[in-house]
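Of the protein chains in this complex, one is absent; all others appear in place.
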Amino acid sequence: MIRFENDYTEGTHKQILKRLIETNEEQTPGYGTDEHCKNARAYIRSECDAENADVHFLVGGTQTNTTIIASILRPYQGVISAITGHIEGHETGAIEATGHKVLTLPSDDGKIQAAQVKELNDAHWNDDAHEHTVQPGLVYISNPTENGTTYSKAELEELSNVCRECNLPLMMDGARLGYGLASIGNDLSLADIAKLCDVFYIGGTKIGALFGEAVVIVNDDLKKDFRYMIKQKGGLLAKGRLLGIQFETLFEDGLYYEISKHAVEMSIMIRDAFVEKGFSLRYDSMSNQQFPILPDDVIMELNKKYTNSFWEKVDDTHSVVRFCTSWATKKEHVEMLVEDITALDI
Amino acid sequence: MIRFENDYTEGTHKQILKRLIETNEEQTPGYGTDEHCKNARAYIRSECDAENADVHFLVGGTQTNTTIIASILRPYQGVISAITGHIEGHETGAIEATGHKVLTLPSDDGKIQAAQVKELNDAHWNDDAHEHTVQPGLVYISNPTENGTTYSKAELEELSNVCRECNLPLMMDGARLGYGLASIGNDLSLADIAKLCDVFYIGGTKIGALFGEAVVIVNDDLKKDFRYMIKQKGGLLAKGRLLGIQFETLFEDGLYYEISKHAVEMSIMIRDAFVEKGFSLRYDSMSNQQFPILPDDVIMELNKKYTNSFWEKVDDTHSVVRFCTSWATKKEHVEMLVEDITALDI
Amino acid sequence: MIRFENDYTEGTHKQILKRLIETNEEQTPGYGTDEHCKNARAYIRSECDAENADVHFLVGGTQTNTTIIASILRPYQGVISAITGHIEGHETGAIEATGHKVLTLPSDDGKIQAAQVKELNDAHWNDDAHEHTVQPGLVYISNPTENGTTYSKAELEELSNVCRECNLPLMMDGARLGYGLASIGNDLSLADIAKLCDVFYIGGTKIGALFGEAVVIVNDDLKKDFRYMIKQKGGLLAKGRLLGIQFETLFEDGLYYEISKHAVEMSIMIRDAFVEKGFSLRYDSMSNQQFPILPDDVIMELNKKYTNSFWEKVDDTHSVVRFCTSWATKKEHVEMLVEDITALDI
Partner (left out) sequence: MIRFENDYTEGTHKQILKRLIETNEEQTPGYGTDEHCKNARAYIRSECDAENADVHFLVGGTQTNTTIIASILRPYQGVISAITGHIEGHETGAIEATGHKVLTLPSDDGKIQAAQVKELNDAHWNDDAHEHTVQPGLVYISNPTENGTTYSKAELEELSNVCRECNLPLMMDGARLGYGLASIGNDLSLADIAKLCDVFYIGGTKIGALFGEAVVIVNDDLKKDFRYMIKQKGGLLAKGRLLGIQFETLFEDGLYYEISKHAVEMSIMIRDAFVEKGFSLRYDSMSNQQFPILPDDVIMELNKKYTNSFWEKVDDTHSVVRFCTSWATKKEHVEMLVEDITALDI
């Protein structure tokens, strides 16, 4: 079985593995105070053109979202998110478990618009009884989104402006950030993101690392005591150097971008195959996830050789499924899939 | 200014006031362990035909909702509610503050249907990755709803059946329960509710009392240690006898029903006046709240003499406002309002 | 049975009852936005010589402690308290339920010393791994304490100085504050307290009111959005005017002080009787609670006529019990008790 069900089916990139082997017997202090973490922080700050940013390393995405959001909000505040956001629907209520409501905005493609944020915020403050409702305290976006779509620089600037006007910090979930930066047509850089967001993270788990997410806190007001939050939420890895080593390797020489680019190229091959065969796509994704709308018997046929994720029913005979590529996706596997799509008898 | 903005603008019913005066110098033990609470519990159990029910007295609605819901749910569970439910939009995230998500169902009139509950519950359990999402753990309804509508006996039976089939306790927020029982066409009794719900509460704050909500726990599984929950959530009134005295008075001789009936009669007079004048109603309420859709200049005209609550904008020149009546509403005030509505120059 | 078990065995002071009767039919807006609350706030500000203080009214003590503390602390901070503090041992973990640890200091008499606070705070910050431990974020004291003892002005000044030096807000639980102000030898005024504390509350439940605690927020940094916190924690009373009316009555003309003084006089009569009979006192209380150490058979004898609270076992044949007086304690009852103590055959 060839796996396209998600972007974390393999271990780690060979260069990272090599570095883990080389450093395995080193003795280091714990909890992210080692030299590798220091180096990784420096590389990331430099890449983000944000010399004053605080950089922290956590293990996984849910943990990272929870820790950031809980560190920012006051008890009666909520986080604004697309209804499709990972924090709203796929983290078992982790945000609510820290006491906070997710204030959802409708979205068909995973993105939210600046005007939606403004409207929700204004509605709150224009309500005479606003203290009877949850106060908006933060805006959460993911880029690329859960649907593979990405924000353009213009869109992110507009969001950022509205957020600053509304006094709402802007947070970007970058669990797949590399794939967003590598997506076709992307005009955002890490430095842009660092300028436009207050806090964001650079995903490693799905992009080459065994695990790991690098949190970049740009806004000074959000920096204080963040390590207490990481520890309390169970995210302070004892052997923190493992995170340092991985992000060092990903960022010392452009590996992160390079492997992201590969994943997107593989993804576009799959996209093109489906489109050429005449299938529609549920979302217009130029990153590493593709969401074709397929007849259920086609899905069954493909499932014999390729895992993918069921996404949603469209009608009695059609469904959307998700094909993910990653840094580890083998070109011969994609070629085989493309061939099989092309050969489908429909 | 004559107030129709809500149903808690006055103090308490004169019979309750009389009893508070008579008992003022009595010495009683605290925290609801006194004779008045004991009597009130007996009256309520009898009225609900539920001799084994546990009855607890709390001070206000938000506190009561939070305490009940937090006592039932496991940490990863959420409560299903209409999107219009009080817990979703008007309690400053009190439910989330105890760690739980509100799982919303769309609703135009404040009610939810059995089929909606079943669909949401099935969708959760049919999801292969269900542990990545919040598990439904409880169904919350309000009766009458925040929109003045009420559940028929058939509807409540259907909901109750689905809930039992899905192993979901059913909770009724009865902050205005008396007005629901007195609403035109209602075919539900307290005994029916006690049979069909697992836990519910009988509102006093809005129906004759200075304050107070009587929680009735019918399902044995939900009874354990509820007093710990009340205390922890700040709802265990030191002078608990105040709650006992008030509910004793409301239930020893039918006062609760009688004063609820009055409020509904006053409400229907207002409803009829708006309808006869040709105005539409946003919701078809037969209880103590009316939601006419009015031209904004009519609202401004009425606002000169009568307070009401702004509900929502309909278009550039029309809005919905809410007129509430209560046990304390004076007939002459309603007659004056009706006269003024009838005389409107439109 | 004559009750000395606590200070909330009766209803309310007759002047408050009178005002509740007089105002019962008034129509007011809800949630503390009425004129009575406005007046009460003004009286309290004036009495505290703190014209810029925010004053809020809540229903009960546990609710008030929880709301204040949760509004101040960041998620990883805890509140410093004497191990005897009400929040540590008698509120069913209400503070922890909002996510915060109570950092306890040893205390034999219910009070804590400035040096203890300083030592705990320094120990935290001197620990290299301080982010692995709960950060002190607030100091909680009660005055009078749960043991009837009180802080002198010098002691409170010293605490206040240390707190400011450590950047820790100082909060006073004043559930029995009137009895503290009236205690023999007290040299603190409300104005002193407002100068030395950042936030405190003036208890009504135990001093003349049916219920109610008046929170005074002096420190500007702690004022923001407090009404959201009250609502979320279930403490925003719908008929807020009830709180306004009660505190209006207590503070418009010195009633609060006068009835507190009576309670303390009654308490000292009881104290003197025990001491003259040769019994020791567990705590040196000059306020409204007395804690004699008595032979168990004496306790059984007194229990035939007078309720009191069991406090703790001292040895196989002796225990401490608590006798409380209050604004409502009748002098003839105290005289009867004194007589019975004096006549004890020991």
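Chains: A, B and C, in written order; residue numbering restarts at 1 for each.
Everything below uses one rule, namely that contacts are C-beta pairs under 8 Å (C-beta built on N, C-alpha and C of every residue); 3 or more make two chains touch, one makes a residue touch a chain.
As the structure is a prediction and not an experimental result, all values here were calculated from the model.
One of A:Arg164, A:Lys224, A:Lys239 or A:Lys313 touches the chain omitted from the figure, and that residue is A:Lys239.
Checked against the full complex, the one of B:Tyr76, B:Phe200 or B:Phe251 touching the unshown chain is B:Tyr76. For the chain left out of this panel, the touching residue among A:Arg3, A:Lys195 or A:Lys277 is A:Arg3. Take chain B: the residues that touch the chain left off the picture are 31, 70-71, 74-76, 98-99, 129, 131-132, 135, 225, 227-232, 236. Summarising the interface, chain A meets the missing chain with residues 1-3, 5-6, 8-12, 14, 17, 20-21, 23-30, 59-64, 66-67, 91-94, 97-98, 205-206, 210-211, 228, 231-239, 241-242, 307, 328. By the touch criterion stated above, the residues of chain C touching the omitted chain are 75-76, 78, 89-93, 96-102, 128-129, 131-134, 310.
Note that only the chains that are shown with their structure count from here on.
Centre to centre, using the average C-alpha position, chain A and chain C are separated by 50 Å. Shared interface positions of chain C, defined as residues touching 2 or more other chains, are 98, 228, 231-232, 236.
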